[in-house]
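With one protein chain held back, the other chains of the complex are shown just where they sit.
Showing chain A:
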Amino acid sequence: MEFPAALFPSYFGVGPPQEEGGPAPVAGWGEHGQVLEGGSGRRQVQPAFVPRRGATGERWEAADAAAVPLLLPRAGCWIPSPAPQDILYRSGLCRKLRAGKSRATLDFARQLGHFFVDHPEDAFGSLGRLLHKNFHLGNSKLQRPARSSTIRMTALVEDIDRLEARRGCPRQHLASRLRWFSHLCRDWLFEVPLGLLADCLHEELMQQWSNLLFDDSLTGGALAWLPPEDGGTPVGCLVHPGGQAMNHLYFQDVVLEELPRTRGSPAQFELSGRVQQVAAARVDGQDFVGVRSDYHCGVWRVLGKRGAAPTPLQVIRTDVPASSLTVSPHVPGELSVCTQSGTVYLWSVETGLQQLRHDPQTMFFRDHSPWRWSDFTAHPRVLSCADRTGLQCLDARAPKRCHFDLFKVGKEAGCQQGERVVLPMYLGRAHPSQYLVTTQFSVYVLDERLPLVPVLKWAHMMKAPPLFAHLMPGKPGRSHKVLLGASRTQELLLLQYRGKTSSFRGGSQSACQLAGTPQKLHNIAGCLQHLPTQLPHHHHLLQQRLTAPAAGLAATLQEDGPRKSMLIFQLSEAGDVFCQRLTHKAAQPPAPPSRDEATTAPGSSPLFEAPASSPQGLGATALRYRRWLRALSRVCKEPPRHAWPFSLSQRRLFTRRDLEGPPGPSNLQRQMRQWLRQTMEEGGRIQHWETLALQPPPLPQTLEPAGGPDPLSARLTAAWAGDWEQWWEERTSFSVAQRRQALRERRRQQKRAQGRRSLSASFTSSLTYQSELSELSDTGPSLFSPGRPPILSQEGSPPAGSSPVGSPVTSAAPDEALLSSQSLRCRGIPKERRKTLRDYLSVWAECPPEPPEPPGSQASELCFPSSQSQLSASQPLRKRPRMGF
């Protein structure tokens, strides 16, 4: 590759950066930088100059108004990573205190409290078990003998509640009781010594906070695109992580059409850690995919032909978290790995690891960040290694001796004070000796033949440092495209640069120029404004999902004859992959006022409106969105089962008031409350609850009077007429009366059949029956209502007002409790009557037959017509609360 015949003029200085500054919002605009005589030589009378920045570039325009989801959300709801408000202390007092200093205050006490509540076993397990008899959690007064060895906790808990309520009040007095208690037990109550626990927690909090400020573990991005073979079918492969913990690796075939779509189900691998980076390179027609998680790195091979299954080749484990993994574009099966301690390895699948450098210190000046990076260069045996202060190149054959500095944060590159390297990337596919280095302020293009002096520099003005970059090399005579992506803000920026003059000079190498203006692309969150209006909580969920930090970036150029387009994929931490298409517009000298100014103005949403230009494309876009939204609501509304580690003690403690004897509320009220609470716990929605809650028992089909019109049509007719409820009343009273009649009939028959039975037995049993029956008919509806509310608004649940005949499936399960031999026994019903009652009830409830009684219980029941069971029947079984807080 030729070296440019002349470079743009620039000063060169040595030493630490002098220029003061910081993030400047518009620093990248309005500058040509330098000019160079680069025109048509001596032929013309006047020399022609070209600018370093400001030359015309290619015009790319977004095809849609927003990025479009490529994959449907997978089952398993995404767990958002902590937000600042989760770990920061916020209260009026604190804000006032903080006004002076700028440091954020971490809410240490709250997190410690969370730990105690969420993991009571780990926090107080053994002593809790030991002492639980000595703590009383009820409201009742303690009896005399117990008082000497038992503490009543209720008052203490009330004190805590009060404290909580007064949080942030400057004149809060610590309750002396609490202080006394904590003074007393601080030394022995905790499983883990409090000081140690606090240290660990504090460390973790600091870690979380620094991750929130800037998380560099995602550097490089966890999305890779394996392009289709040249001349083959336009099917590429997208490699991305997924799953709740982002520990599944998917290889998904994607068909490149107007709107890219997935093909077939992806090849899937479950890994033992969160996937932080996916890197890929194509060598000799095969794709090598490197995957980095904190302590493991793996490499897969994908053959060029689509449809071939990816083969895992090798996995390595590191003691310290790996911070970079790159795949060699030169030699198949070679990678470079960097760990946080500053060790650089050349990793060959055939020969294993070769350590090139081990240096915990940073290269050019001292910087605290443990982040390291390494990549390949134009020479397959020379690797670059980077830290926050700069880049060096090492020769793998003699790493100690042969190295040179490629980039230094300093005057050499005209850096600002405080500037740090964020992401280096080898630009080999565009030019074998060029390198991209991004910092939080600027982006540099370096040529390794002229180290230290950037051949291109531009202030990118992004709000968050660019952690992801993607190169799309341009064909000779056209510009190379570089995409920069930030994580937290999801920013995407398209830059174009040129290394060759246009073809009229025979395409000889000329100095690097930035072409065109940088262009902002759609990010995932940008589609939010175009989506149809949602319910507030749904909107919140959606917003949370769509504004999740970006986790990766990939792109591809597609040339379909004269039509050129660019497809950009963006991955979010929630595992969503969105894509957008840019189309190339042939250069029109002064562009007329472009159409997009009107359409992309905030507020309008052409996404869901009738399209003018390409009907099928936009329609498909809207359709894609609808499907995605539907899938998302299905995935996220699934009631989280065992989402919280359920712990009996904690629950008892926090529902203490519910354990108090209920003098007031009726059965129904209590049940309603319980449902409400349950629904709130599950984050569900209450909907039509009168109709369903007060829904009478389902119709007994067997006792249907023959001859009349079929009940469904009768009811529908009634419902249509509007007096459905009245019809139902009549119906139930009619059927209850009829059932009584039928029951009496049957008993008479039974009596006739069992004439030898004693009269007294028959009398008592009938008495029980009567009482049971009356009880049933009184509170019938509530007893037969399901224990779980079927009113959670689920996508799959039947629509409101659907026939009660259809619902016994939901109501059947809890009835089992009522019909089980246990509960019947509790009610003191003799065994011989139980069968009859169960038959009756099963008819009534139309529930599936109960499993046969275990013979053991039968036997014991026979032996001990126990008084205990009588007792427990009169008062609901209650476990003694255990201590735990």
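The working rule: a residue touches a chain if its C-beta (ideal position, glycine included) is under 8 Å from a C-beta of that chain, and two chains touch if they have at least 3 such contacts; residues count from 1.
We adopt the following convention: contacts and distances are computed from a predicted model.
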Message: I notice the complex is incomplete. Of the names "glutathione transferase", "YEATS domain-containing protein", "TAF1A polymerase" or "Aspartoacylase", which is the UniProt protein name for the chain that's not shown?
response: "TAF1A polymerase"
Message: Looking at the full complex, which residue from A:Pro370, A:Pro451, A:Pro473 or A:Pro711 touches the chain that isn't shown here?
response: A:Pro451
- prompt: Which is it among A:Glu37, A:Asp118, A:Glu257 or A:Glu745 that touches the chain not included here?
  reply: A:Glu37
Query: Which one, A:Leu7, A:Leu72 or A:Ala622, makes contact with the chain that was left out?
result: A:Leu7
Statement: Those residues of chain A that touch the unshown chain are 1-14, 20-22, 24-27, 29-37, 42, 45-51, 54, 284-285, 329-332, 351, 378-381, 397, 412, 428, 431-433, 449-453, 461, 493, 517-520, 590-594, 596-597, 600-601
